[in-house]
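For reference, the structure I am asking about is given below.
Complex shown without one protein chain; remaining protein chains in place.
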Amino acid sequence: MNYYLWPALFILISVVVGLVRILRGPTAADRMMAAQLFGTGGVAILLILAQAMQMPSLVDVALIYALLAAITMVVFVRCQWRSHENTGEMEDESH
Amino acid sequence: MSLTDLFGSFLLLLAIPFFWGGSLGLLRFPDIYTRLHALTKADNLGLGLVVAGSILISKEWTVGVKLLLIWLAVLTASTISCYLIANAARKRKINPWKIP
Amino acid sequence: MTIPLLYALVGVVLLGMGLYSLVMYSHLVRKILALNVSGAGVFLFLVAAADRTSGPLPDPVPHAMVLTGIVVAVSATALALALACRIHQVSGTTQLTDNEPD
Partner (left out) sequence: MENSLNLAAVTFDGVLALVLLVLAWQLLRSPNLFKAIVLFISFGLMLSLAWVRLKAVDIALAEAAIGAGLTGALFLTALDRLQRNNQKAGDSLTSQPGKVIAGISVLALTGILGWTVWTLPPFSDQMLALVSSNMPISGVENPVTAVLLNFRGYDTLLEIGVLLLAAVGVLAVTPSAVMVADSAPSPILILLLRLLLPFIILVSGYILWIGKYAPGGAFQAGAVLAAGGILLATAAVRFNLSASKALPLATGIGLLIFLLVALATMMLRGNYLQYPVAHAGTLILVIEAAATLSIAAVLVLLFVGVKSDADCPAPGEDSKNFIFEEENTIK
């Protein structure tokens, strides 16, 4: 059953490539979007691992990730990235 | 390996390009709005194909229902957070990219 | 080198990185993040050690310990963040510095 690990590996690598967007920014929303891609990729990897490792309860882990995926995003939009309050340019990195 | 397993594995393999598309789009596209577009490709089709493949491989209807729920939840979450982000970006007066 | 050993070593390195950042940076949120990373390192080591059984089943006792540890860690993090916000509110600073301000 281990051959199912190959697609999981390729998705993991693609998600890690998206990591560069978290590092680069430039806006806070770009970083959050990359984190969301991490989340979706994570769900897909968990589903594949459930087949590869013959552990059906991994589907529950993926279910929780899928259900709670929106929460961090909602908190970000409502508590952090608001329009009227421009908290300096903490988003723009000075290298 | 049965025929459904084989087809399921094929669907899993088919999902990989969509995740790569999402990642590369996130990296290569010029502004927030276009990157949102790339992101949702991985959410919708990438995960959808993984779910379809897993349903074929697992062969249990209870697991299948859970898998469908996962896909629906991710679709809802990604659609709505996509809207929230784009709306917040527009309110912050971030202009869409134009061909220079 | 086995797979659990690999993760156990990663845990040790995470602990080291977390401790170093905890000492090196003065911003409170960075310190809290550093503590969380070193905590994750310890958890990773414990769970990896539990997977070194001779059979296919891992040892459930460390799992139970880490499970409660994760929940306690998140509540301790919340307490630390609340304290950091309070410090910021009262003193206007988010850093811990060596020198007394007055």
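By written order: A, B and C. Residues from 1 in each chain.
Just so we're on the same page, a residue touches a chain if its C-beta (ideal position, glycine included) is under 8 Å from a C-beta of that chain, and two chains touch if they have at least 3 such contacts.
What you are looking at is a predicted structure, and each value in this text was computed from that prediction instead of being measured.
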Item to complete: Taking the complete complex into account, tell me which visible chains touch the one left out.
Response: A, B, C
Item to complete: Quickly run down the residues of subunit A that touch the omitted chain.
Response: 2-3, 5-6, 8-9, 12-13, 16, 19, 22-23, 25, 28, 31-32, 34-35, 38-39, 42, 45-46, 49, 53, 55, 57-58, 60-61, 63-65, 67-72, 74-76, 78-80, 82, 84-85, 87-88, 90-91, 93
Worksheet, complete the sentence: Note that subunit C touches the chain not displayed via residues 3-10, 12-21, 23-30, 33-34, 36-37, 40, 43-45, 47-55, 57-61, 63-68, 70-72, 74-79, 81-86, 88-89, 92-98
Practice prompt. By the contact definition given up top, give the residues of subunit B that touch the hidden chain.
Written response: 69, 73, 76-77, 80, 83-84, 87
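By definition in this document, only the chains that are shown with their structure count from here on.
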Item to complete: Return the chain label for which the distance between chain Cα mean and whole-protein Cα mean is smallest.
Response: A
Worksheet entry | Chain centre separation (subunit A, subunit C; CA means) in Å | 21
Worksheet, complete the sentence: Where subunit C touches two or more other chains simultaneously, the residues are none
Discussion item. Applying the document's contact rule, which stretches of subunit B touch subunit A when the two form their complex?
Written reply: 9, 12-13, 15-16, 19-20, 22-24, 26-27, 32, 35-36, 39, 42-43, 46-47, 50-51, 54, 57-58, 60, 63, 66-67, 69-71, 73-74, 76-78, 80-81, 84-85, 88-89, 91-94
Response to the item:
Note: in the complex, subunit A contacts subunit B through residues 3-4, 7, 10-11, 14-15, 17-18, 20-21, 27, 29-30, 32-34, 36-37, 40-41, 43-44, 47-48, 50-51, 56, 59-60, 62-63, 66-67, 69-70, 73-74, 77, 81-83
